[in-house]
Each structure stands twice: as C-alpha cells, then as structure tokens.
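With one protein chain withheld, the remaining protein chains of the complex are depicted in position.
Then we have subunit A:
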Amino acid sequence: MSRQWHTSEAQAARYAAGSLPEPDAWSLERHLESCADCASRVSAAVRATAAGAVLADVRAAVLASAVREVPVSRFARLLWAAGPAVRGAWSAALLVVAGAALLLGQFRGAPEARTLLLALAPVVPVAGVALSYGPHADPLHELAASTPGGGLRLALTRTAGVLAVSLPVLTLTGLLLPASGAPAAAAWLLPGLALTLATLALAPLTGFRTASAVTACGWLCAVLAPSPDEIGARLARCLDGAPAQSAWGAAVALSALLLAARRTAYDRTH
C-alpha cells in the first residue's frame, strides 16, 4: 500500500505546539496509527516542547518504581556465584559419600567406617573445586574471563561455596561414627583445606582438571597405597597428634602464600 503523504518536521512541530488546525490534526493522528516513522517524528517534536521534561520525569519515576518491585536478592546472587558444582552432581556425590560412610558404620563397625571417611574426605572439596571453575566446568567461562570479577574472585567464591557445603556435612558424618581408635572427626579439615588451596595455586599453571588430579591422587596414593589393609595406621600417622596437624597448618599457609603470589595468573584463561 502506498501512502499519499508523510508528516513534515514543520507539521510535527505545529502539532506539538497545538497550532495545527483541527482537521489537519485529526488526519495526522489517524496517519500516526499506521506509520512508525511519522509517529517517532511527532513524538520527538513533543519531547522538544515544555511537556517533554515532564514526560521524562514521569517516565523515570514509573521505571524506578517498576524496578524496585523486582530486586535481585543477595541470597540468589550468592547461590549462583557458588557455582555449578554446588548446584549439580557434586553435591549428590557428597551426600553419597556421607551416606555410604554411615551405612558402612552400621555393617562393618564405626572405626573402620570413620577411617575410610577420613581417607576420602580431603579429596571431596578438591573435586568440587575442579567441577566449579574453568573452561571445562563452567559454560560461562569464556564470558567470565573477560570480566574483572571472573578471575580469582570467582574461583575463591566458588571454593568457599564448595567448602561451606562439604566441611560441615563430612565432619558431622564423622561425628556420627564413634571414634574408638580412629583419628578425630575434624582431623581431616586442615589436610582438606591444604589440598584445596594447593589445587587453586597449581591450577593457573596446569588447568583445574590436572591440578585437582595431582593433589587428589597424591593424597590417595599416600594414604591408600601400597598396602590398603594398613590404612588405619597410616592415616593415624598423617592426622593424629599436634606435630602432624601443625605440619598441615604449615601446608595451608604455604599454599595460601603461593596462591596469593600467583593471583594475577587467574587473569588469563587456558
């Protein structure tokens, strides 16, 4: 359909000022219903008049009140930042480990179950970190890597999420299994933290998957191999007593220092 005419700038200005003769104004309004170009021309002319400022104020006020109705909650933001691992399969795996330890405690006796739980527990947060950050774990990684907050800040936020879930669950499970000879239920906390921080420090060099494989396998090999029936004794050597725990404390401090020294490496993706 061809149009006979379009609104001119002069006509739009006269319409906005209210000086256009009535019949012309009617036909102009009729035309605006079907012509987007002229409508935007006329609305620009109206915005240029004294009414424009009032309209802008009204618009801003309406938008501001509309926005206030739908705030993004702090809790929701924390949950997303906690990352894919906490929302996904890793949390299920964590519950399976805790549940299996409790079941084992029922059938094979508490000391053995607690020993196994303590042997596996330090690896759980390491796995959580590997599943939380990096190009293989996070569909948003390419985008996150281009933002100021997507480097170490995001990695640490996600690690904190993983620790906040795994530390209480595994320690409480350990407490539910009576000790009788096995190390204390909280004895794995420092080794777990040390392995997690070591993974974070190593990751910019090797990638998260390799880093977590190295630290997790290192721990498991030290505790489980070469003779799996002596786990109890080896674990006790690794975890029991002040010297062992302060050695782990030193490992935590060293890993943290290493991570702090290498923090800019998180700026670059692999």
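Note that in this section a residue touches a chain if its C-beta (ideal position, glycine included) is under 8 Å from a C-beta of that chain, and two chains touch if they have at least 3 such contacts; residues count from 1.
The rule is simple: contacts and distances are computed from a predicted model.
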Just by its UniProt name, which of "Permease", "FixH family protein", "Secreted protein" or "ABC transporter ATP-binding protein" is the chain not shown in this complex?
-> "ABC transporter ATP-binding protein"
Determine which one of A:Ala48, A:Leu63 or A:Leu175 touches the chain that has been left out.
-> A:Leu63
Per the whole complex, from A:Ala12, A:Val42 or A:Ala145 the residue touching the absent chain is A:Ala145
So which bits of subunit A touch the chain we can't see?
-> 63-64, 66-68, 70-72, 76-77, 80-81, 84, 87, 138-150, 154, 264, 267-269
